[in-house]
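Only one structure is covered here, and it is reproduced in the block below.
A single protein chain has been removed from this complex, and every other one stays in its place.
Moving on to subunit A:
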Amino acid sequence: MHQFTIEPLFGSGGWELAGYNIAFTNSALWMAISAIALWVFMFGGMKRELVPGRWQMAVESFTGFVDDMLEANVGKAGRKYVPYIFSLFMFILFANLLGLMPLGVVGVHPFTFTSHFTVTGVLAIMSFSIVLIVGFWKHGLHFFSLFVPQGTPLPMIPIIFPIELISFLVRPFSLGLRLFVAMMAGHVLLEVLSSFVIDGMNAFSSGIGPVVGVLSFILMIGICALEILVAGIQAYVFALLSSLYINDAENLH
């Protein structure tokens, strides 16, 4: 669990803004590293050549991917959300992947800030606020008709409305918690398995210890691959659900 501990860096533990602590922590450091890595990645694709090289092709395929996703889920109006969804998707993706880097080998301990619900919660609230703002801006109070699906019989409305309202209000929680839980569970699983490997090898003379250690190590290799997949999938799910919710606000039904 130590890997999730937040520690102020560079003696910034006492930094305050309007009475709130804003220490530059290892979490903040890895946010900055993710942002810089993302910037470097994007900068490599900014050559704007007519015939793209490999790097430019990679960057363009990511922007094209987000563009297509919004086009498919929201339609033509989805184009204006590309900057937000792209930032969200790439920022989470880089955070997830950087958190999985085996940098502990060289003594640097990566910190996965997406395994903190304070972070994923803020990202979820941001998406949810955009949905609320766009929804009420575009449709006014008519936005409440989102909670009454088309073709609902009149006597059903008093029952359906609260159900739909609650499922709508739960969205930011499910959105934030899903990413937090997936990242945290993956890291805990890897930690547990690696402790099996180490303890098993330490109990070499017991006979069963090395067997457990080797089996756990083989399993761990598979789980590592799975975690890389999960890192991508969770970033995708976050971006996809955000765009689906934006579609509700944009097109209402």
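As a working rule, contacts are C-beta pairs under 8 Å (C-beta built on N, C-alpha and C of every residue); 3 or more make two chains touch, one makes a residue touch a chain; residues count from 1.
In the analysis below, contacts and distances are computed from a predicted model.
Selecting from "Transketolase family protein", "Heme exporter protein A/heme exporter protein B", "Amino acid ABC transporter permease" or "ATPase", the unshown chain of this assembly corresponds to "ATPase" (UniProt protein name). The omitted chain makes contact with just one of the residues A:F4, A:F147 or A:F173: A:F4. Although one chain is not drawn, the whole complex shows that of A:F117, A:F217 or A:Y236 it is A:F117 that touches it. Touching the omitted chain from subunit A are residues 1-2, 4-6, 8, 15, 17, 20-25, 27-28, 31-32, 34-35, 38-39, 42-43, 45-46, 48, 50, 59-60, 63-64, 67, 82-84, 86-87, 90-91, 113, 115-119, 122-123, 126, 180, 184.
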